[in-house]
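Only one protein chain is missing; all other protein chains are in place.
Here is chain A:
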Amino acid sequence: MTVVVGCGAGFSGDRTDAARPLVDALMSYDAPRALMFETLGERTLAAAQLRRIKDPDSGDEPLLEEFLSPVLSDCLANHITILGNFGAANPDAACRRIQQLAKRLGHSQACLATIQGDDVRDRLHALDWQAWEGEKRSISALEQVVAANVYLGADALIEAMTQGAQVVITGRVADPSLALAPLCYYHNWARDDWHSLAAGALAGHLIECGTQVTGGYFADPGVKEVPGMASLGYPLVEVERNGRLIVTKPAGTGGLVTEQTVKEQLLYEIHNPSAYITPDVVINLEHVRIKQLAKDRVEVTGVRGKPAPDRLKTTVSFLDGYQGEAEISYAGPNAFARASLARETLRQRLALRCPANLRTRFDLIGISSVFDGDSQLAARTIEEAASDIRLRLAVEHADKSVVELATQELLALYCCGPAGGGGVRRHHTQRLKTASYLVPRQQVAPTVTLHGGEGNE
């Protein structure tokens, strides 16, 4: 038996018209099917929590209706389970919105499930924290904590499907678990069948960034051509019970699935390929083989699994100081010299006017916008012939007024700077930072709540 899982969103800002072709393709399979939405980046959840603090009925994915309304009716009618972390900081709010949407579409009996237990913000003192690899900040040193969420695994999601949920709404779960859950449910894999679980989690990993495996984030004209960039197909993965998996996409969509697209996504955001840690299984990719079977069909085999970790990764988000950015443009003859003079003038003004602990960075956009370090400029980026340059100042400080004072100095270049500067923009934000820890699995207790429907019990 084969189980097919599609991914209709790879992040919170993803294309909202993506899922329709996927659901058309899913409906054509004579096999168990599911559709996942991954819309929760590391800090997306904390931003959602801040919205929830302001308005208790918000804090879920803002684009929920846009993502779901084109496909919800067909999914409910055709036994295509939807699983999404679009609950973000408020799965109950997402549940209410999906219930209303389902009702409007004529499915008032829809059975929805919410998963809770990832949010441990109220239990900061009760858990046994361990710093995640490379984490230097102690949990007790964090002030202004906004969110603390454990990466849950697939267990509670499988339980929700067992109880008859047609839509499973989560907050923080490990991205691959959104696909692993329906694969476990339909294939009935044992929870210690590590090689199969690894295959299922890898299937999720490959599709959880949406088009990043089907030609998105891949095109490099003349070297790596991608057809149909404006209509990229989102990914489908066909997974057999023995763990063999095939990545593909809906017919008639843009993009492509090749050994190259799959390889790039295989290692995406992974460190040690022999130990990719998820809450459900530790994946070993060292023996993976990738093979093009046909156009837009790539087989992945050889993945192996090791027992799931004893501790679960937990991300804690906290407010920490303010960031300011300001930019001004210099173009035409001698632009480089004028922009450089503006930068030097700003440096002197900030030294005069701002505290020494103000953190600063300058970029000359048009010459270098991203490659340089904060203080060391790579010599090869100096291009004096450039004639359209935007000087960017970025600053950080604990005190908002200091940040505003610093960007004010760039604004003042309008009158006090070199000739011909223009197009100033200023922007200030409170910084939302994250720190990562590990907590014992036993201290985390996910729960499933059913809403509506008749369930299976």
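In this section, a contact is a pair of C-beta atoms (placed from the backbone, for glycine too) under 8 Å apart; a residue touches a chain by one contact, two chains touch by 3 or more; residues count from 1.
Following the convention adopted for this analysis, contacts and distances are computed from a predicted model.
Q: I notice the complex is incomplete. Of the names "Cytochrome P450", "histidine kinase", "AtuA-like ferredoxin-fold domain-containing protein" or "Sugar phosphate isomerase/epimerase", which is the UniProt protein name for the chain that's not shown?
A: Of the names offered in "Cytochrome P450", "histidine kinase", "AtuA-like ferredoxin-fold domain-containing protein" or "Sugar phosphate isomerase/epimerase", the absent chain's UniProt record gives "AtuA-like ferredoxin-fold domain-containing protein".
Q: Who touches the missing chain here, A:Thr170, A:Gln323, A:Ser340 or A:Thr407?
A: A:Gln323
Q: Using the touch definition up top, pick the residue from A:Ala179, A:Leu285 or A:Ala326 that touches the left-out chain.
A: In the complete complex, the chain left out is touched by residue A:Leu285.
Q: Touching the left-out chain: which of A:Asn149, A:Gln265, A:Thr278 or A:Ser340?
A: Here the residue in touch with the unshown chain is A:Gln265.
Q: Which chain A residues touch the hidden chain?
A: Answer for chain A: residues 42-43, 134-135, 217, 220, 223-224, 260, 263-274, 285-290, 302, 323, 359-361, 363, 365, 369-374, 376-378, 392, 394-396, 431, 433-434, 436 touch the chain left out.
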